Each structure stands twice: as C-alpha cells, then as structure tokens.
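Missing here is one protein chain; the remaining ones are kept as they sit in the complex.
For chain A:
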Amino acid sequence: MFPNSFEYMAPTTLAEAVELMQRHEYDAKVLSGGQSLLPMMKLRMAAPPILIDINSIDELRGWKEESGFLRIGALTRHSELENAVELRDRYPLLAETAVWIADPLVRNRGTIGGSLAHADPASDWGAAMLALHARVEGIGSGGERQIPMDDFFVDTFTTALEETEIATAVLVPKPAGRTAGRYLKIERKAGDFAIAGLAIHVVLASDGTVAEAGFGICACGPVPLRGKRAEEYLLGKKLTPETIDDVSRMVPEDADPEDDLRGSAAYKRDVLRVFAERGLSDIAKELQGEGVVG
C-alpha cells in the first residue's frame, strides 16, 4: 500500500507549472485532489516518477462569470460546488451533481479539473459537463486552448489534453432562459461510483419550448457519453408527458454499457430510461408549475 518512490514539486504559479511539465514531459503527472491518482499509485497501477502538485496555484481556484460563461477553476473542489449557494439558480446542475460524487471526505479533496482529466467512465462531472455543453480550458507548450466536451474524452482514462498540458478551468455556458437541472444516480452503496447516472440540463425559451437540452450519461460506456438523440429531439418541444416518454426511450440508445459487478447492460440501459423519465418530469414540474402541460 505504498506508491513507488517519486519526486515531488509544488509550483506556485501556472507559468512555473507549465515550465515544469514541459521539462519533465512523460515523467511528470499533475497532482490535483489526489483522489484518483494516489489510490492508483498506492495500488501500483500508476508509478509516475515526478508529481507536480498544483494545489498552491491560486490562479486555478474559484469561479467567476465572464462574458457568456461561468469559468470554474480546475482546482475547485467537489464540495465547494456542492455548497455554492450563489450558483444554484443559474447553474443548478452543479450542486445537484456534486452531492452525488463519492463521500464527503473525497469531495473535500477531489477537484473538478482532476475528475475530468482523469476521464473515468464513471466521472459524474464528465456526465454533467457534457449535459451543460461545457468546454475545458488547457494550457501547454502551444499556449492556451479550449476543448469542447464532445472532443475532450478520447477513451477510458484518456483525454484530448497533451501529456504536458494542464487543465486550467471548465467553461460552462450561461443559460439563455429559465433553467433546471437534475442529476440521477444509482450506486451500490453511498459513496460508490455510479451503476448508472444521468445528468439532465434544460433551458426553456420564453414560449415554454425547450431552448437548450443536455443529457450526460455516466458509467455506461468507455467514457461519459452524450445523449445526443434525446437532445436533438427535445429542442423546440414542450415538456409534455408524451415527449418525456419518447425522450426517455432515446437516452439509452446513446449508451454503451457493459455487464459487470454493478449489473447487466440491459439493466443499466433501463435505469437510464427510468432516470430520464423521472428527471424530466421533475424538471417539467419545476419549470412549468405543478401540472405538466398536456
């Protein structure tokens, strides 16, 4: 239960971190919350010779609204987003999702940047950021760039970030109308990774039709997946029971789950359907008042 020996560096500025990453290339790994990297090192599934701890870099902390989007620093802890009351109205999916990640201890350490960079298929943030149509901002030898979520996850534990690139922030678009979000997750026990999870993000236009729709599927594929068919279908429609029923059948079609200790693929697909139906019905109630428009 000890990692292989490694060298440890703790830069205090982003520039310094970028420089160190470039100098050490493949030998270096970013240490953020350590909640995925350190367990893997202790199990000796990962053995990076050098750790570059980014926890002392203030530029990576906190969030602020900029033109067109909310910029969330990569070092933002899961628990900070869970408790960010000021974000609840406009970005409800953030707190909805955060509370489902792991347990309170892990949430106090784990970061949104680390969760995305790790690219675990069961990353709850992965599903939520897909639903929110977010972008990841990274910095490396080529300077700064933004990667849309659709291009970000390449494969299990692999992202579009270069080996020497550091994720600096997540950019969540500002909603263009009344918004609601739900995160639905089933787990074998509290604090477990998802058996299946579904992030739902909806923005209604002033006429009550859906202006933005987002579905992020967790733990049902090699990476977190987008419920593309459901999104396309929902745009411009009203949230009626029939629409909800139709959409909930489409969500599993974009999932690609496997049989494992957490359940069969058929089970996971069906849970996604149930989640879509429940989440959307709830959102309809919230945004349209008690009666779902018939």
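Note that in this section a residue touches a chain if its C-beta (ideal position, glycine included) is under 8 Å from a C-beta of that chain, and two chains touch if they have at least 3 such contacts; residues count from 1.
Note that contacts and distances are computed from a predicted model.
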Subject >> Omitted chain (choose from "Peptide ABC transporter ATP-binding protein", "Pyridine nucleotide-disulfide oxidoreductase", "His-Xaa-Ser system radical SAM maturase HxsB" or "Carbon-monoxide dehydrogenase large subunit") - UniProt protein name >> reply: "Carbon-monoxide dehydrogenase large subunit"
Subject >> Among A:140, A:173, A:241 or A:263, the residue in touch with the chain that has been omitted >> reply: A:263
Original post:
Out of A:7, A:103 or A:150, which is the one that touches the chain we can't see?
Top reply: A:103
Original post:
For the chain left off this view, which of A:75, A:195 or A:280 is in contact with it?
Top reply: A:195
Subject >> Sites on chain A contacted by the missing partner chain, in the whole complex >> reply: 1-2, 4-5, 43-44, 103, 186, 188-192, 195, 261-264, 266-267, 270-271, 274, 277-278
